[in-house]
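Missing here is one protein chain; the remaining ones are kept as they sit in the complex.
Should a chain be cited, it is by its letter among A, B and C, assigned in written order, with residues numbered from 1 in that chain.
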Amino acid sequence: MTTATLPVYTKKDFQTDQEIRWCPGCGDYAILSAVQMVFADLGIPREKFVIISGIGCSSRFPYYINTFGFHTIHGRAPAVATGLKIVRPDLEVWVATGDGDSLSIGGNHTIHMLRRNVGLKVLLFNNKIYGLTKGQYSPTSEVGKKTKSTPFGTTDRPFNPISLAIGSEATFVARSVDVFQTHLKDTLKKAAAHKGSAYVEILQNCNIFNDGAWETVTEKEARSENIVQLEHGKPLIYGKNRDKGIRLNGLDLEVVQLGNGVTEKDLLVHDEKHPRAAYAFLLAHMEHRPGFPTPIGVFRSWDNVPRYEDLINDQIREVQAKRGKGDLAKLLRSGDTWELKA
Amino acid sequence: MTTATLPVYTKKDFQTDQEIRWCPGCGDYAILSAVQMVFADLGIPREKFVIISGIGCSSRFPYYINTFGFHTIHGRAPAVATGLKIVRPDLEVWVATGDGDSLSIGGNHTIHMLRRNVGLKVLLFNNKIYGLTKGQYSPTSEVGKKTKSTPFGTTDRPFNPISLAIGSEATFVARSVDVFQTHLKDTLKKAAAHKGSAYVEILQNCNIFNDGAWETVTEKEARSENIVQLEHGKPLIYGKNRDKGIRLNGLDLEVVQLGNGVTEKDLLVHDEKHPRAAYAFLLAHMEHRPGFPTPIGVFRSWDNVPRYEDLINDQIREVQAKRGKGDLAKLLRSGDTWELKA
Amino acid sequence: MALTTIEIPKRKREIIDNAVIRFCGDSGDGMQITGSQFTNTVALYGNDLATFPDFPAEIRAPAGTLPGVSGFQVHFSSSDVYTPGDSVDVLIAMNPAALKMNLADLKTNGILIVNVDDFKENDLRKAQIVTNPLEDHSLDGYRLFAVELTKMTRAALKDLGLDAKSMDRCKNFFALGMCYWLYNRSMEPTHGWLEEKFKNKQQLVQANKLAMKAGYSYCEATEAFQISYEIPPAKLTPGVYRNISGNAALALGFVAASQKAGIPLFLGSYPITPASDILHELSMYKDFGVITFQAEDEIAAITSAIGAAYAGALGITSTSGPGMALKTEALGLAVAVELPLVICDIQRGGPSTGLPTKTEQADLLQALFGRNSEAPIPVVAPSSPGDCFWIALEASRIAIKHMVPVIILSDGYLANGAEPWKVPTIDELPEIPVHFETNPEGFLPYRRDPVTLSRPWAVPGTPGLEHRIGGIEKQDVTGNIDYEPLNHEHMVRLRAAKVESVANDIPPVVPEGDQSGDLLIIAWGSTHGPITAALNAQREKGRSIGHVHLRHLNPLPRDLGDVIKRFKKVLVPEMNMGQLLMILRAKFLVDAQGYNKIQGKPFKTSEIENKIEQMLGLAPFTSPEDDFDEQAGE
Partner (left out) sequence: MALTTIEIPKRKREIIDNAVIRFCGDSGDGMQITGSQFTNTVALYGNDLATFPDFPAEIRAPAGTLPGVSGFQVHFSSSDVYTPGDSVDVLIAMNPAALKMNLADLKTNGILIVNVDDFKENDLRKAQIVTNPLEDHSLDGYRLFAVELTKMTRAALKDLGLDAKSMDRCKNFFALGMCYWLYNRSMEPTHGWLEEKFKNKQQLVQANKLAMKAGYSYCEATEAFQISYEIPPAKLTPGVYRNISGNAALALGFVAASQKAGIPLFLGSYPITPASDILHELSMYKDFGVITFQAEDEIAAITSAIGAAYAGALGITSTSGPGMALKTEALGLAVAVELPLVICDIQRGGPSTGLPTKTEQADLLQALFGRNSEAPIPVVAPSSPGDCFWIALEASRIAIKHMVPVIILSDGYLANGAEPWKVPTIDELPEIPVHFETNPEGFLPYRRDPVTLSRPWAVPGTPGLEHRIGGIEKQDVTGNIDYEPLNHEHMVRLRAAKVESVANDIPPVVPEGDQSGDLLIIAWGSTHGPITAALNAQREKGRSIGHVHLRHLNPLPRDLGDVIKRFKKVLVPEMNMGQLLMILRAKFLVDAQGYNKIQGKPFKTSEIENKIEQMLGLAPFTSPEDDFDEQAGE
């Protein structure tokens, strides 16, 4: 089945003939484009890709990529994908999901997929709103938000998808932004390279029901003040003039101004392989604090954990190696049998 | 309804006439007894207590406590309790659940209850097994465990209930042990005093299907070497001779031997009010590492977050204060109306 | 102003009984608002009416494409109106895509108004049209008015200083103005609405008024329209009216129920089309103490409502088919613990995700049987948008009186459709007495009322009533866990008898139309309109037909069997494959015939009439499938 030469693809090879039914201006277009380009670049035969999605605007994703695709039901994509991946560990299985799909109705499957470390790549389209059902708040919406279902403002504290994932023992957790195409593609490639579950939160703009939700992060003028890029082995510097940084202070983080004796050397150097998940957790919570930037990039990438599907299939191989492949006739006659003669 | 004098109860007042149907020797008996005593001590009228449970051995709990009780369906206790608590914020609503009930089928409701900070006290009976269905592994079972459903050993990495709760933004997270009655009662009282969601993991022995699962923690001889008690404002010391401690090393923890220049002063002093949840997260992951003890006590107790039910009811009161109480006749005639005369 | 005088010939004004008009265009063209305004105006005037909005499944398909088409149909009349109309007298199509999707419903020789400005090559391509229909004679059978809507709107607004985009947004009001001229209606009500809506944006008020005026004047000025119409007011029962959609009416009905019962209303819900509006509506009524809880999923939605009911609230949950499927385990719990609860299933096309924005009646069997084991639940169904108000009260009443969960089966057509609704006064509302148990003396959680068979509602917090309930089989009266064989049989039959006892309150069945005769039509839910219209038409032709429209689907009215016996044949039209039909055949062993249309849209009156005639041996029958096989081939 595999040919000796790697296929050479362009983005076009991953486009379908289906009319794209997202609102004009929706952040989903940018994500689609980035994924198509990354798929083309990975040098993997096209038929090896499968995209599984739930329900939501974001979950329309599979229709627009010319691979195998399965648009399932609301929240259940990780479970469908788990069944698929166990049976076919050789396939590249990606999950496209929204903040409602993955964190509201699908929360349980999400956390279980992560703890099991099933080798799925998850694209979480986080627009902090239910898009497809026309604008109710989601589990990532900020407190006080007025939406169709909360005319007086929400009272629910949101999840931070990154810390929830880390709390679920995720081995790869990253964040990128729809409009940062280069960063997004880089991040997706890292996710693709990760062996186990890769959970990628993509900040996505729903220009119809939650326009500007990520403005502080995406707005050209302000963005460099509001984002810190996590780059493995590099200090946490940010700011238009790259004059701010994050420093460790005991078990806490603080924002410091470079200069006046404070240098890059004083800053926290990002370690996506940090042995303690608490490190990534600390980074994830940074953005909730006034005066702190939002981190993007890979929070944690921990490759020492075997993939779930491999463990399952290894166990089968081991048993078969020890016992031999099952013999049906023998199995049927196993246990206490007796023979009645004619 | 409330009387001027506080009721005086004994444990007996919280016992029912129902035959208790747990296996003799089950850790659930000890938890039942502790809860009955704590309820008697809290000085709250008995009718104010409600216990909501799911399905499992542990979920039989309400039948044996003479308060209001509702044995619901598998995994859904937090959701039932949330509806109840929103309508009646004045009640003391406790949830009794198992590791399967709360973390397997009920995982989603658990994490959402915690992020919302609904004022429920949750007793997680963690016996690392499905008891009622006679011995399949649970989401807290250790890798490689042989159970009825995994004759060749499990391949699922377990959840750490504490870190999952912290990842879900829980405001109160604690751990105690069925057989440590004093510690358990203390912990339950702290949970009772907490305003928002209080998640208490209780290490519980299922002597039929998973006997000795917590042996390293409960075994008389070894326990002091294997447990570190978290006490607010106190250093993390442990060991039979109280000669070991936990020290912070950058963003990591290390076990140190006291003496040879290492003193109590060098140790990490527990702060259940630590502003960074990452601190509690770091503590929670300690036990997964060889040579580290299992922490018990209150990991995190953070009281600055309003209760969900209060926010909801406050919002209603605010609107009513502003608009006045709704007038049905007016409401029916609202919008564009027209009158047709006879 | 008076330099040249255009001579406008006096044109005919025809008095007619009714008209059906449909606005269609791109989702961005504001067709829903346009339709609503027109509706509002004719309603205020005193016509009877029915409406049907038809919007796309997609959030916002690319402008100008077929999936992006949105429509709104109004049927208004000087006599009773039962449906939005089978076919259309006037079609306003704002672009080629809208034309393509809607033309089939326009009557021969009907009026067709299109915006020529949007019939450029590019527009045609987006609509996947090869030759321009305005030029290829394919519209010859209609009275075509190709109007430069965009251009003329811009011209009318040129002095307001708006940008082009904002001006173009007003072109729907140009079309609206044309329709007002056509049907001789005052623009006043819409002026009022504009002033209210854009209170702080006077520029927009002006712009829309001007565009509307321009449309009106255009008709007045050109000779294009040779005729205008007058539809006199209908003879409706006097009273205060408002237009109401089914979902809004349901929400109001629950507020009313909670007020009449004197207990708080709790809605646990998870958004889903076409039920979400119930959540949206109820979340606005905080001043009535209404609690809305947007749960993490449908299971939490219903179980939180069960918790709320346990706490003494009127617990309700709203959803549609796929969400209903998720609630079935919890429904069984509500049956077992005997708590009041109302579940609204706003049916949509299926199976699975299916056709989320289209209507269907195919959840009846799910509502009746979609649970493990024997778990009977009363099921009721509204027959019109306004009836949704009353059904909410009826469901709440049953739930509280009998301590049972009750299912309301509405559908997408009722939910979004609207009709003039006579606003009731408070004392026209039914009483919903609530008794919370407070007496510890002899209290037992499953001691029953001998008539309703209900157990006491004993809410937590009541001193002396501490007790335990749960989903395991229990002994009657004490509520203690009980696995005894005969106790189980007793409890199963008891729960069934309790639901059966709901029939005590169902009024005797009185068919619409004939009380006995050749044909009885039995139906339920949103098919009421077309069936009534067909019934009337056929009876005018002298045929002997009765029509029973069931509000209570479980239990059925006790005398239904007797009524059936008075007719020679029975017809059961449903927007499913024959679900009520199966129940009736099983229960009454009557060879009832189904008429099943499952196309995501309501019956046409003509379809029902045709089926009636066929049943009566008067005409051959053309079933929807026949249509289909012709058209869709394979």
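The criterion applied here is as follows: contacts are C-beta pairs under 8 Å (C-beta built on N, C-alpha and C of every residue); 3 or more make two chains touch, one makes a residue touch a chain.
Quantities reported herein were computed from a predicted structural model and do not represent experimental measurements.
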Full-complex contact with the absent chain, from C:350, C:479 or C:546: C:350
Listed residues C:231, C:335, C:379 or C:415, member touching the removed chain: C:335
Of A:23, A:37 or A:52, the one touching the omitted chain in the full complex: A:52
Touching residues (missing chain, whole complex) on chain B: 19-24, 55, 57, 71, 73-75, 104-105, 107, 130-134, 136-137, 139, 148-152, 156, 208
Touching residues on chain C - with respect to the absent chain: 57, 67, 320-322, 324-326, 328-329, 332-333, 335-337, 347-358, 360, 362-363, 365-366, 368-375, 470-473, 476-477, 483, 485-490, 492-493, 495-496, 576-577, 581-583, 585-587, 589-591, 597-601, 624-625, 627-628, 631-632, 634
Chain A residues that touch the omitted chain in the full complex: 1, 16, 18, 45-48, 50, 52, 55, 62-63, 66-73, 76, 79-88, 90-91, 108-109, 112, 312, 315-316, 319-320, 323-326, 328-329, 331-342
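Quick note on the criterion: only the chains that are shown with their structure count from here on.
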Mean-CA-position distance for chain B and chain A (Å): 29
Mean-CA-position distance for chain C and chain B (Å): 45
Inter-centroid spacing, chain C versus chain A (mean Cα positions, whole Å): 40
Where chain A touches two or more other chains, by residue: 104-105, 107, 139, 152, 156
Shared-contact residues (touching 2 or more other chains) in chain C: 286, 296-297
